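One protein chain omitted, others in place.
Our next item is subunit A:
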């Protein structure tokens, strides 16, 4: 899984993002290599989700560059960025509430050639059998865990090269969190899917990831392999022992 630095899939350099006059990201540097699981941990409001959305062009970075697959995507409109093979399971899951589970999955697959649909759908149903049972049900009526599975499944339906996951564990029962993380590990191992994972659940995320970054107040303050970060005293104090919820 260790790859050279020429194999960068995503590279974020000096990115600053503002909401109006309020600064959210203060010059962030971050790399994701092909085939890696990279996690970004940090407290509520540190700017993790903002970074994830900035990568997708909404909001746009006011300074700095974002390079994906050798291409500068900093100023591109969101829908064009997503067409390059990035998929996001966003904060709050954002399931289309008045569409069925199947329609939500079709939305995920809408950029993919239709002949792949049946096969991809079968694969998704194998990963998340619960979604198959719920296929005809409206997204808005699913439980939180089911919605989270659907959000990830919808992202996978677009056959992404880079999967962005924003807090997949939020508000879920530990057993479901374990299931979801297991799926992510499996996809990474068997298909080499590159994953960038934002988490508050630092312990699980660092155990899963190859490398991790810590964000405080719009800045990256630490980085290293998942195992290294798990041992660091500052990380343990802030995000594991005291900060665990």
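Here is the rule we use: a contact is a pair of C-beta atoms (placed from the backbone, for glycine too) under 8 Å apart; a residue touches a chain by one contact, two chains touch by 3 or more; residues count from 1.
Note that contacts and distances are computed from a predicted model.
*Asks:* Absent chain per UniProt: "glutamine--fructose-6-phosphate transaminase (isomerizing)", "Bifunctional protein PyrR", "Acyl-CoA dehydrogenase family protein" or "Branched-chain amino acid ABC transporter permease LivH"?
*Replies:* The chain we cannot see is recorded in UniProt as "Branched-chain amino acid ABC transporter permease LivH".
*Asks:* For the chain not shown, which residue from A:16, A:69, A:103 or A:228 touches it across the whole complex?
*Replies:* A:103
*Asks:* Hey, which of A:13, A:94, A:161 or A:185 is the one touching the hidden chain?
*Replies:* Counting the whole complex, the residue in contact with the absent chain is A:94.
*Asks:* Which residue among A:58, A:72 or A:133 touches the omitted chain?
*Replies:* A:58
*Asks:* Taking the full complex into account, find the residue in A:111, A:216 or A:240 that is in contact with the omitted chain.
*Replies:* The one listed residue touching the chain not shown is A:111.
*Asks:* Counting contacts across the full complex, list the positions on subunit A that touch the omitted chain.
*Replies:* Residues of subunit A in contact with the hidden chain: 56, 58, 77-79, 82-83, 88, 90, 92, 94, 96-99, 103, 106-108, 110-111, 138, 140-144, 147, 154, 158.
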